[in-house]
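Removed from the display is one protein chain of the complex; every other protein chain stays in position.
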Amino acid sequence: MLLILRKIGIIILTLGINLYIVSFLNNKIIARMELRRGFKGYKRSGTGFPFFSSLKYIAKDYDFSVWDIIIFVLSLSIWAFLPISYNISLVESDFNLIAVIIIYVLIIIFRIFSVSYSKYGFIISDSLKRINQILALMLPMFFCILSVAVLNSTLNFRTIINSQYQLWNIAYQPVGFVVFFISILLQIKLLNLFDLNKFTFEGNILKEGEGISKLVHRFSGYIIIFFMIILFNTLYLGGWEKLYMIRGDIMVALKFYVVLIFIIIFERSISNINNETKIINLSYKILLPLSVFNLLLTIVFYILRNVYSLV
Amino acid sequence: MTNEELKFNIEKHPINHAEDIEKEIDILFGNKIGAIYNFGKELLFDVSPDNLSEVLNILRNNPDLEFNVLAYIKKKPEKNLLLIGLLSYDKGITINIRVKNIIAERRIDYKSIIDSVKKYFKNAQYYSDRQYLKDTNRDAVILSQLPETLDTFDIYLSFEDNIINQAYLSNEISMFNQDILFKNSDINKIIAKINILSYKAAVFPELCFCLGIENLLSLKIPKRATYIRMLLCELFRISSHLSFIANTSLIIGNQNALNYTLTEKEKILNIIEIITGSRVIPNFIRIGGVKKDIDDSIIKMILKSLPGIFKNIRKIEDLFSSDIVILGKLKEIAYLNIKDARSFGLTGPNLRASGFRYDLRKDAGYLLYKDFSFTIPLGRYGDNLDRVIIRFKEIYQALKIINEIAKILPIGPVAKMMDHSAIVFEESPIISSVECPDGIFKLYIEIKPGSEIEIIPIGPVSNNMHACEQSLEGCNFDNLLTTISSFCIESPEMY
Amino acid sequence: MLRVIKNFFINLGNIFRKPKTVLYPKEKILIHEGSRGLPRLKLNLDTLDIICNGCKDCERACPQQCITIRSGYEDNETVLDEFYINLGLCSFCGNCVEVCKNKAIDLSYRYQLAEYDIESLKIEKMDLVKQAEYSIRDFWTKL
Partner (left out) sequence: MSISLIKSSFNIYVSGFGCCKQEIIASVGPVYDISRFGISIASYPEDADVLIIQGFLNRKYIKRLFEIYGAMKNPKWIVAYGRCAIENAFFESDDDLIKTFKEKINFDIYVPGCPPRPEAFIYAMLRLMEKT
């Protein structure tokens, strides 16, 4: 019992520290990309800017809704199934992958539900469109995950990582790697998760909610980004496998931040995509066929290796 | 060029037609119209409400006259006055009809007059009561929001499956009464106040007002002063277009383009501040010249900074014209062909984007634009992309003009010495017009005894809004914002 | 697609470039000569008197009617008693400077003005004289 509590404490501490670093880094990198200075401490509150800027929503008036509690609980519970590092994992079962995906889909659906009784009619139609687009983007992502699962013939994260001790999955699945990256990049773009600079007009899911619910939305936004990067890391980049002398924990952190910076810069290189048909065309005509092709290739490979043991 | 083409071009070229028309008017209209005033390419008729219908009939249906476009209608209920503008693109002449009752007590019946105009000009319905704005059976209303082009009006929409059936823009929230603004002001005070009428390019109302008064007094302006005026005009044109580009990139969601544009705009505003002393409100043009002279060091500084600005704006254009996502939002959306664009009475870049060449800088020849060689950029299809790209091209042309002016700025006085208080104005209306960044900006000025001045500004806002409404029909809902921003409807309207 | 990768490298390059930001409260953009800021009353440097004689030319020329002058008579000449400027109305147009025959009024380079109270926007004669320290372009080096 104590061991579990200790693990939960470690998970929350890790998340908290990384949340702080990521929001600070995000602000700084975006500012430097636009040739601005970014946040620079003015007076006492300067040191803890990401902390204070989110904490201030507690001080505002707010209405609390059920959706916020559900989203908050879900976005914490995702880490029970997805191990960040080899000693931080709570539930060990053979169906971790499926559980994680279900929770992820639920978070996004609840986020969209929680804003759909907004008084801005514009946002309702906009968020309905976004469900359509995100679903179109999720499908290729699922096929990619499935092909990794087939490759390693397991649904458990620990086994997936352990089987990458020689070569990372990126070597076996280059097509899946690219499709997965594009898919998560576009999802982050569509959900406007990196939205610190609020100077936009487009209907935005993060715009909704006030007071604490805004805080929850922001928190869950960052959690989704963390989840995507950790999943990406686990599936293709070898997770906590150590490289020469570097320890596993440090490798995870290193890969996490490299991928994060890549995603931040890529996210800013694309203009806002709100054209529904364009996204759906892109996903159904390019990403989905590629991922299906990748899956078929993997199945053929699997059959050749395991049934006929040719490879 | 073959002989026939040459002949055609000569016939089409608008030279001195205003005088010809003025001569013919007596034969055509008889005593149906009162006084006639001539201001270069602008004519002003006095017509009583009873004769208006017949006059319009003659103007519309006579094949020689070709006044087939309604440019504007301005209602002035408290002054008992109505202004109607008819435009002939081919001849480059505007006929302004002033409807006024001879008997002071009798009020003009605006509704019946606009109904009678509607018979001859289809787009007059824009100026009458629009019932749709009051109905409750519309699908969506978008209230005015943050970015600059979208904040002066509410949008009323009815749509089906993402395709817009009807769109109405209502600028009731941004209209304001300018009578209070100009209350108890003489000429000098008005110059300091009038620049608020077009706040993105504040030099143009000043210039328009001063040109009008100078026309009335038939003053001759020193060459150096005229060149400095043109320099300022082009600088403000660039600054206005840059803020348009900043807006569009904000709506498209390209933060990089927004930031680069704001940086470049800062440089232009810097030059403006060095010359005039203020970043936005110049208060620089005076009757008979300009307020103060420019040093040689400033001109050297301008010449030095121009290549850098040109290079950076090229970079921004490259960002716009090679990104698939941006092109997807702009290309082949909201077409406006030449015929439609002309029927709304459009002017400025929005008209030129459709491919029709009409620019007061060359056609009317105000200031000394004829001394400089520059081309008027034209679009081809009149879609959103053309409307954006044409503004980039106009910026390059403006930079070229500035470069030329800075090189050949003549030496001489910058203002005519005169005592403003000693001038006695004869009581007569003036109409003067300039090519503003968004279209033609017109001022109707009436000087009354006791030097009280009455001004009616006539901007390009309502024409742009009407054209925007029409081109939105059949457009996808996703492209609503980019389409509206591409028409550049920004400054509020006066009534 | 190619554009996205190009943009990526532009953005990556920008991270290592020097930002264009001016750190405003610490360092400031040097305001240009002739820029229009808060009006000030000039002093005669020999006698340290206010040059203004209360002729009310500027009051008449002000387009926003923000100047109020009260003047009295002494030895057949007008003498300035009180001089108010309502900054809330002032548009910093510079018409008062243009019209003044004695060159008694001038515009300083002070532009950062923000007050909690609307009454403190109404400025008196002595305050306007004190603005002289802002008439040098790099005044903030002294602050």
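Annotations
Per-chain residue numbering starts at 1, and chain names A, B and C are given in the order in which the chains are listed.
Following the convention adopted for this analysis, contacts are C-beta pairs under 8 Å (C-beta built on N, C-alpha and C of every residue); 3 or more make two chains touch, one makes a residue touch a chain.
Remember, predicted model here, so these are calculated numbers, not experimental data.
Just so you know, the chain we are not showing touches A, B, C across the whole complex.
Check A:L55, A:V91 or A:I109 against the missing chain and you find that the one touching it is A:L55.
Shown as candidates are B:K41, B:K200 or B:R361; the residue that touches the absent chain is B:K200.
Interface note: of B:I21, B:I155, B:A246 or B:I431, the residue touching the hidden chain in the full complex is B:A246. Looking at chain C, the residues touching the absent chain are 19-25, 28-29, 64, 87-93, 111-118, 121. Contact residues of chain A toward the unshown chain are 27, 31, 34-40, 42, 45, 49, 52-53, 55-56, 58-62, 120, 196-201, 204, 207, 210-211, 214. Chain B residues in contact with the hidden partner, per the touch definition given at the top, are 143-146, 148, 151-152, 172-177, 180-181, 196, 199-200, 202, 243, 246, 258-259, 262-263, 265-266, 269, 279-281, 491-492.
In the analysis below, only the chains that are shown with their structure count from here on.
Taken as a contact graph, the chains are fully connected, with every chain touching every other chain. Among the other chains, the CA centroid farthest from that of chain C is the one of A. Centroid to centroid, with C-alpha atoms defining each point, chain A and chain C lie 53 Å apart. Separating the centre of chain B from that of chain C, both taken as means of CA atoms, is a distance of 33 Å. Chain contacts: chain A has residues 33-36, 268, 270 touching two or more partner chains.
Counting partners per residue, chain C has 7, 10-11, 20 as the residues that reach two or more other chains.
Contacts from chain B toward chain A in the complex involve residues 140, 142, 145-147, 150, 162, 250-256, 259, 263, 323, 325-326, 328-329, 477-478, 481. Across the complex, chain B is touched by residues 30, 33-36, 121-122, 125, 197, 199-202, 268, 270-276, 278 of chain A.
If you check the complex, the residues on chain C that touch chain B are 1, 3, 7, 10-11, 20, 32-36, 61-64, 91-95, 98.
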